[in-house]
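Yeah, one chain of the complex is gone here, protein chain that is, but the others are all in their spots.
Here the chain labels run A, B and C in written order, and each chain numbers its own residues starting at 1.
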Amino acid sequence: MSKIVNIGVIGAGRIGQVHAENLANRVSDAAVSAIADMNLGAAQKIAGTLQIPTVTHNYHDLLDDKRIDAIVICSSTDTHAQIIEEAAIAKKHIFCEKPVDLALPKIDRALAAVKRAEVKLQVGFNRRFDTNAAAIREQIAAGKIGQVHLVRIVSRDPAPPPLEYVRVSGGLFLDMTIHDFDMARFLAGSEVTEVFAAGANLVDPQIGAAGDVDTAVITLRFANGAMGVIDNSRKAVYGYDQRMEVFGSMGAVEAGNRTPNAVYLSNDGGVHYAKPLYFFMERYVESFLAEMRAFIAAVKEDRPVLVGGDDGRMAVVIGLAAHKSHKENRPVKLSEISG
Amino acid sequence: MSKIVNIGVIGAGRIGQVHAENLANRVSDAAVSAIADMNLGAAQKIAGTLQIPTVTHNYHDLLDDKRIDAIVICSSTDTHAQIIEEAAIAKKHIFCEKPVDLALPKIDRALAAVKRAEVKLQVGFNRRFDTNAAAIREQIAAGKIGQVHLVRIVSRDPAPPPLEYVRVSGGLFLDMTIHDFDMARFLAGSEVTEVFAAGANLVDPQIGAAGDVDTAVITLRFANGAMGVIDNSRKAVYGYDQRMEVFGSMGAVEAGNRTPNAVYLSNDGGVHYAKPLYFFMERYVESFLAEMRAFIAAVKEDRPVLVGGDDGRMAVVIGLAAHKSHKENRPVKLSEISG
Amino acid sequence: MSKIVNIGVIGAGRIGQVHAENLANRVSDAAVSAIADMNLGAAQKIAGTLQIPTVTHNYHDLLDDKRIDAIVICSSTDTHAQIIEEAAIAKKHIFCEKPVDLALPKIDRALAAVKRAEVKLQVGFNRRFDTNAAAIREQIAAGKIGQVHLVRIVSRDPAPPPLEYVRVSGGLFLDMTIHDFDMARFLAGSEVTEVFAAGANLVDPQIGAAGDVDTAVITLRFANGAMGVIDNSRKAVYGYDQRMEVFGSMGAVEAGNRTPNAVYLSNDGGVHYAKPLYFFMERYVESFLAEMRAFIAAVKEDRPVLVGGDDGRMAVVIGLAAHKSHKENRPVKLSEISG
Partner (left out) sequence: MSKIVNIGVIGAGRIGQVHAENLANRVSDAAVSAIADMNLGAAQKIAGTLQIPTVTHNYHDLLDDKRIDAIVICSSTDTHAQIIEEAAIAKKHIFCEKPVDLALPKIDRALAAVKRAEVKLQVGFNRRFDTNAAAIREQIAAGKIGQVHLVRIVSRDPAPPPLEYVRVSGGLFLDMTIHDFDMARFLAGSEVTEVFAAGANLVDPQIGAAGDVDTAVITLRFANGAMGVIDNSRKAVYGYDQRMEVFGSMGAVEAGNRTPNAVYLSNDGGVHYAKPLYFFMERYVESFLAEMRAFIAAVKEDRPVLVGGDDGRMAVVIGLAAHKSHKENRPVKLSEISG
């Protein structure tokens, strides 16, 4: 590997811009050599700001470019699996936004290509790199809470996505909870074996009309005997609510929300703090950077990635099980979800 | 009603002592006239300290005593329903520790007697009188969080009860979670319609051998569409963990644990706070008092009690549904639980 | 000493009522045998509620009553020193509200009488018995913060007293800060040697017109080299602000305010907690009880009191030094304050 890892970014939307900026300005040993988007103007705008030399509307140009070591896939979900496969064949290392796909056969085919090509694939479960999650995982690994009994995740968005997005999102469990499923596995240090998902349509009737839920409580069972519980809402008016707790035989470790400042006002009406940081672009700004640093380090030093293709696949499996559980109002074993 | 409400206390165990002391020393307009316990020595000891004039091993003496206005039942659970019935027939107002009974027919017979006698029956769900729960309920009632979407309760004991107790307790859902079921109804302002209870035996294998679980995640659905989730453990090494949150369309209101002081130590190893108050005798000392003041006020002023016989019954119904749900590993509708 | 310590309470005002109730209902081994107040009606009212057998407008009756073991002085400040002296001569143990007096010669004469009579005198610095202060002191004594470098006290009242009271109060430093001076000595474990008091009149111009300040910053030097700083205000609109911190070579220990509940509301406007408990009657309800239990225990078991006459005297000496410092706008050594 050359001293600098040359990156091609596919997708110039919001998250593509975040990764491109981080790679260009804040990740040592990385350079953004090219950016591709069918919307060429969007790609050109980012390229201009970040002085990216190559801009194209055709991502195949990046796969064909011998100087490019790795690609970062930020295009729409339905394109992920195919681009992974093509990139693997082109011997590029791959960072792909979550989810890999919503259909297991497509995921499996992409992962098989990655395996054959012996390239690296990191999936964008950025929250594992958040200082809260990392500190919790570290304390568990250090034995601070003994054996894990319960993983509890509160995960609520500040506002629902547009209805057009809801309709193609795959549903709450595959679109939103998928991050929490990955976090639950990460924190529990064990695989999920059974899911019971109870959903409701309380936030906006149009979400229900679109066939989705906006509020959910999901119970998990893990192979190591531990249990988990996740609650989701598409709309927390006070902002992005991202808390978690792991309870064990020797204690509990818990993470609260992060706020823009540590200021509180005391007045006649009480004591007042700031709301949590608004949404993932504010809340996880540092974990987007950290995951990219980790990816570049894995590529440069030829180490395993910290969030691999199997992690990406497993979160989808749990999501499918949750979806089925909700439809059938019964606990669903993961073994019921066939590839 | 005379100026002073004369009370007969049945049961001189730990909780009987708490109620007797509060009634004797800290509740205006109440006096403890008599105390009964089959263990006469225990009753005499309390009577000596609190200067209670009448002591007996036979609680019927209290029911026969015309000077006694109300009785406080703190005897073992299996005696509650019968004493309620007898007390009602004797025209005494009744405060009864939870649960009324574990069997619905016995509960129904006791409640019917209370209804016929037109006496008051308050059930000892003291936690509703805790300042945290009361403040949450008040904020919900004031519309501060809009429509309720989710009730979340963390309820963990510091240590499991003795195995002999576990064996006759009726199981975690009827013994421990019953308080949380009542709290969930209180906070949601709606009736539970369906329960899914996932339990595990993680704390102590002997609890499992005794046929019970020690860890649980329970999902609730309410008539108003809201959902609820309760997590329980019989053993939180850091003490009694009693937190709750109600999340709604306009915000969320949450209660943390209470601590013996507000002191924190900052040193080389971090910042350190005290553990939560140890267990219910420490944590709910003020709510035991508050519920008794409320009972005496209801009696004196002939007002409805704040926690009635139907509340006591409903918590048992939910507990039975949870028990069934856990056994059958499926959600159970409350309508499946017959009287 | 008989099994029960018989108490005579002098003064049936607000604090007299608190002590009488605690002694009657919540302190083991104590009984209130008599209560005296020039306002006989006030005394009678308390006596009626608490079933105190003897009521009088003349406190000498209590001193003459052989059955009374100890007196609790809750009358106006200007009477304290004389009653202490008379009670000592009558061989009664004495609990006296702070301050003993504002004039050192009167204090010294009272303390001399106490010493000659070999009775106990406890001064009402109740805050030492608060769980926050006690926990801090305990951690310091356990060496948790090493050598004390800085004691920092925030002490702000929710509202100023009536102007008539301000005029006879002896001024902010002797009326309000006196509690903080005692706390500073208690926490530092060392004597104050020098004071610099900076005061201002910011809350209410009428307080300034009455010759007093309502806002102050006081710097202390202790014999052990440590420093201290107290800030005071007569009006914190958010309630009674009672925080403290001791900083040392190995860490810091700090106490925050106490609140009526641990509830917080998160909504569109932020995260909101309750204000601190309103004022000393709410905040220190338990420490009033604890100091009285300690007094009764000291009397019964013939142990030294935890806050003695010398403590009462020293707080006044510091207050006089602060007063002088403020008038002369210079640091004043305690050695400048003659008896």
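The rule is short, and it goes like this: a contact is a pair of C-beta atoms (placed from the backbone, for glycine too) under 8 Å apart; a residue touches a chain by one contact, two chains touch by 3 or more.
No experiment lies behind these values; they were computed from the predicted model shown.
A.B. asks: Would you mind spotting which of C:112, C:168, C:200 or C:223 touches the chain that isn't drawn?
C.D. replies: Among C:112, C:168, C:200 or C:223, only C:200 touches the chain that is not shown.
A.B. asks: Decide which residue listed in C:80, C:93, C:120 or C:156 touches the omitted chain of the complex.
C.D. replies: Among C:80, C:93, C:120 or C:156, only C:156 touches the chain that is not shown.
A.B. asks: So which of C:95, C:125, C:247 or C:284 would be touching the chain we can't see?
C.D. replies: C:247
A.B. asks: Of C:100, C:136, C:192 or C:226, which residue touches the hidden chain?
C.D. replies: Considering all chains, including the one not shown, the answer is C:226.
A.B. asks: Which subunit A residues touch the hidden chain?
C.D. replies: Against the missing chain, subunit A presents residues 25-26, 131-132, 134-136, 139, 144-145, 250-258, 260-268, 274.
A.B. asks: For the chain that got dropped from the picture, name the residues of subunit C it touches.
C.D. replies: 147, 149-150, 152, 154, 156, 196, 198, 200, 202-203, 215-217, 219, 221, 225-229, 231, 233, 235-238, 241, 247, 249-252, 329-331
A.B. asks: At which residues does subunit B meet the chain that is not included here?
C.D. replies: Considering the whole complex, subunit B reaches the absent chain at 236-238, 241, 266-275.
Please note the rule applied: only the chains that are shown with their structure count from here on.
A.B. asks: From the Cα centroids, identify the chain that ends up most central relative to all protein Cα atoms.
C.D. replies: Chain B is the most central one.
A.B. asks: Rounded to a whole Å, what is the gap between the Cα centroids of subunit A and subunit C?
C.D. replies: 58
A.B. asks: Report, in whole Å, the distance between the mean C-alpha point of subunit A and the mean C-alpha point of subunit B.
C.D. replies: 42
A.B. asks: What positions in subunit A touch 2 or more of the other chains?
C.D. replies: Answer for subunit A, listing residues that touch two or more other chains: 236-238, 241.
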